[in-house]
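Missing here: one protein chain of the complex. Every other protein chain is in place.
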Amino acid sequence: MIQYPYIPNSNEAVRKEMLDFIGAKSVEEIYSFIPDEVRMKKPLDLPEPCTSEMQLKKYMDGILAKDSTCAENLNFLGAGCYDHYVPAVCDEINGRSEFLTAYSGDTYADHGKLQVFFEFTSMMGELLNLDVVSFPTYDGGQAASTAVMMSHRINGRGTALVPEHMNPSLRSQMECYCEGVKFVTVASRPDGLLDLDDLKSKLNEDTCCVFLQNPTFLGYFEEQCEEIGKLAHGAGAQYIVYADPSSLGIAEPPANYGADISCGEIQPLGIHMSYGGGLGGYLATRQEEQYVMNYPHHLYSIFKNSKGEYGYARALPERTSYYVREKAVEYLGTCVGLWAVTAATYLAVMGPDGMRELGENILFKSNYARKKLAQLPNVKLPYDGRYSFMEFVVDFTGTGKTVAEINKALLAKGIFGGYDLSREMSDLGQSMLVCVTEKTELADIDTLVDALKAIV
Amino acid sequence: MSDTKLRNFHEAQWDEDLIFEQSVPGSRSLLVPDVSKEAGAVTGALSGLMPAGLKRKEKPALPELAQPQVLRHYLRLSQETIGQDINIDIGLGTCTMKYSPKINEQFVRSPKFTEMHPYQDDDTAQGILKIIYDFEQIMKEISGLDAVSFQPGGGGQGIYANAAVLKKYFEDRGEAEQRTQIITTILSHPLDSAAPAMKGFEVISLFPDENGYPSLENLKAVVSEKTAGIFITNPEDTGVFNPIIREFVDVVHQAGGLCVCDMADYNGLFGLVRAKELGADMCHFNLHKAFSSPHACMGPGCGAQCVSAELEKYLPRPRVRFDGKRYYTDYDGPASVGKIRQFHGTLSAVIRAYAWVMSLGKDGLQTVAETAILNNNYMMKRMLNEVKGVSMSWAEKAPHRLEQVRYSFEKLYKDTGVSAEDVNRHLVDFGFQRFFASHHPLIVPEPFTPEPTESYSKADIDEYITALKKISDEAYSTPEVVINAPYKAPISKLECDHIKDYTELAVTWRSYKKQHPDA
Partner (left out) sequence: MRKLGLIVNPIAGMGGKVALKGTDGADVLAAARARGAHPESGHKAARALRALVPLRAELEVLTASGGMGQTLCEQMDLPHRVVYHAAGEDTGPGDTEGAARAMVAAGAELILFAGGDGTARNLCQAVGETVPVLGIPAGVKIQSAVFALDPETAGQIAAALVRAGDFTCSPREVVDLDEDAYRTGRVSATLYGMMRVPNCPQQLQSMKQSGFTREADQMAGIAGYLEEHLEPGVTYAVGSGSTAKCILQRLGLPYELLGVDILRDGALLAKDVTEEQLWSYAREGDMKIIVSPIGGQGFIFGRGNHQFSARVLRAVGKENIAVIAPESKILSIAGYQLHADCGDPEVNESLRGYYNVLCGYGYFLSLCCK
């Protein structure tokens, strides 16, 4: 028998001692009560293992070497997963064994973990100007889905109004999840803003919520956000805003322009993209009964004991439903605690000035890229009058080339072009969504512009 | 068996203030390059780049600290947290706390993975796509089923994804109106009822009979033309294996329903029993449990969703395929349930699980299962023979357990007033993480569900048992010692850790300060 490095009791002598104590001749004798009809008849057919760590490392590194990364190329992809700078302290903290390998320990043994969770929700609360923030969920899409379900439970209505140009992948996830809620599209105007007349015509007594992404999926600030909220409230609907936290150092948090439920993605807060694996969702509201009693997530509240020590415990467990509670259930499981730890570290590292500088840096550079790309022949930048944050649309229809062709040509020059919108938003023609973050240098943008000049 | 030495342990107690209280205005931990001049020459001033009404008026009250202070703060809090790496984490049963190999951290922390964007051209992602594809093949063999999605971000989402596929399947067959009921057992994970309910199903739960699992007669009584399927965990959380599972599945199949196995408690079955042999049409595995990906303070995890060939078309998109030369993403899937989660799921868990299986192979996996069974049966004998006040439900008719046991401290509680929760708080004083009691509802009174996975040595188990014996002795001699625990944790007992209503909730510091202006 091999002595497996990860299995201390694969040691023959120890096994014998334990079997003797139990009074069994073999382990097979112990599990012999499993009926034959469900037992495997032959061994698993698996690849030959790399039993030594050295072999395994060589094997795995060999596979990963086939990847060509955003760090090795110039990257202009965003569309829901963003190439932000990850401060070294974030990786240091989330790599700590204590955090990495902890699970559901609670108030005492994992006091430190709970303090970090509390600091995560507290700092998000400051960023969002809201008093209640939940433990983070699977991803922004899950947070948005739960936001819609909360609105559905609060007012019992069954239609969610969503903008035409919202993230289609996000919408797909929300439609799959939100049982009992119908999704109705509100048109965008040609200038990129939401069509308020269309919104008014669709708001009615069945509207549970109006959902807005701000900045929008296409990267622009929705300037009518306050008015949209007023219209929603006028119809008795909840107003949900999905906001990118990397914009909140410079932009007003949704609560300040009337949002009832704020939600979004925490991946920008110090979490690597990891091929889309590094996602986590935040959800926040005012501290009102209808919202608090509607969170399906753990809420860790702070308490003081007689010695004056602060501790944290799961609070108000008897939740998960309110108003039309019985039909709109949700579930709760393992989500993304390590990303709460990471995002807490990130926000502490950045501080208010860091978040502001981050936003300003992105704003300057993405606008720089907009100006430069607008100068390309046969290339159009729609929504000229709009303000963009990190992403914006570039329309290549006039070049006679598809985005797919352009991106192939860019790739040959070591550039990952923007996200191809033509597949899901055909009304935009051959358009790509270009993303510029604080990691993108001005020279990188110039390289992109030069490369495109040669291609189109 | 002899007792081992108990540690004179004390967890770190840094008495660390909240980070807000350490703020020194003006301090910085990270500077962001100023591009206002260079870029501003092209874009114009900042004030023209944002709509005036949306400019943030008040800066967020985030803490302001220099980098060493931030790092030190979170390191101290890490020391007030007991991860699996640092303790004998036998207590958290049903969670399968096993060793997460360090080499696998190198792979998921490699920029070759972390710096990958999910929308990159497939040609630039052949490494990660190969891992997803290869691991799907491995999971097909381990489950015996025909297609696997890694999109679900945890066990709960895995069950939910299976419920979504099941619903879609019956919609396609025009039976969705008719098949409105899911059957599960009261001792399966609560999500086995909550997740199907989320998809609009009615749920019927079966109670165990004197054998520790529901009777076939009971199942037959609830199966009907309304049955869409059964969601079942085997072994259940109690560690009892349902030996008539095939008959269960046959009854449901004959009624036209599907069988969905929750493989959350799979660690004792590698190489012995598969979903296929159990008769399942679908199942899910928690890669952060039996497959060694770390639990990470409650995620990110991955609930690998495995389905039969007939159900493949309903799996969430994208899928990863291989044409013999090249791996590629396939977004096409008109019958798909759509998205369960964005992109491909938690791939760090997939990479670690892949590396873990590749380090063990078929013999290694079977050794994992057999060692988990050996460890648990060794511990069970010591526990029941030596720890006063502990018992095991259904011990008479169902004496066998595989990888875990739900014990009860009912006798201890009746004799001494020391509850399972009191014992739990005291464990940290000996250097152990808390134990998992039970999922809801509490069928077993004063429950306690440890799981000594293959990562623990005989000496580790002996130390755990010695501590429990000590605590039980204290309960009988000086119960208040246990009731007032802990003593060596970062904080002492909270006399009150619950609140009456939402107004007393304080999940943010700003909320707490509003309620306690003097804080």
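Think of it as A and B in the order they're written, each chain with its own count starting at 1.
The working rule: contacts are C-beta pairs under 8 Å (C-beta built on N, C-alpha and C of every residue); 3 or more make two chains touch, one makes a residue touch a chain.
Given the structure is predicted, the values throughout are model-derived calculations rather than measurements.
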Taking the entire complex into account, which one of B:218, B:391 or B:457 touches the absent chain? B:218
Decide which residue listed in B:43, B:81 or B:193 touches the omitted chain of the complex. B:193
Looking at the full complex, which residue from B:288, B:439, B:469 or B:488 touches the chain that isn't shown here? B:439
Taking the entire complex into account, which one of B:15, B:58, B:172 or B:480 touches the absent chain? B:480
Candidate in contact with the missing chain, chosen from B:413, B:432 or B:456: B:413
By the contact criterion defined above, which parts of subunit B meet the unshown chain? Give residue numbers in ascending order. 186, 190, 193, 197, 201-207, 214, 218, 221-222, 413-414, 417, 419-421, 437-443, 445-446, 479-480, 483, 495-496, 498-500
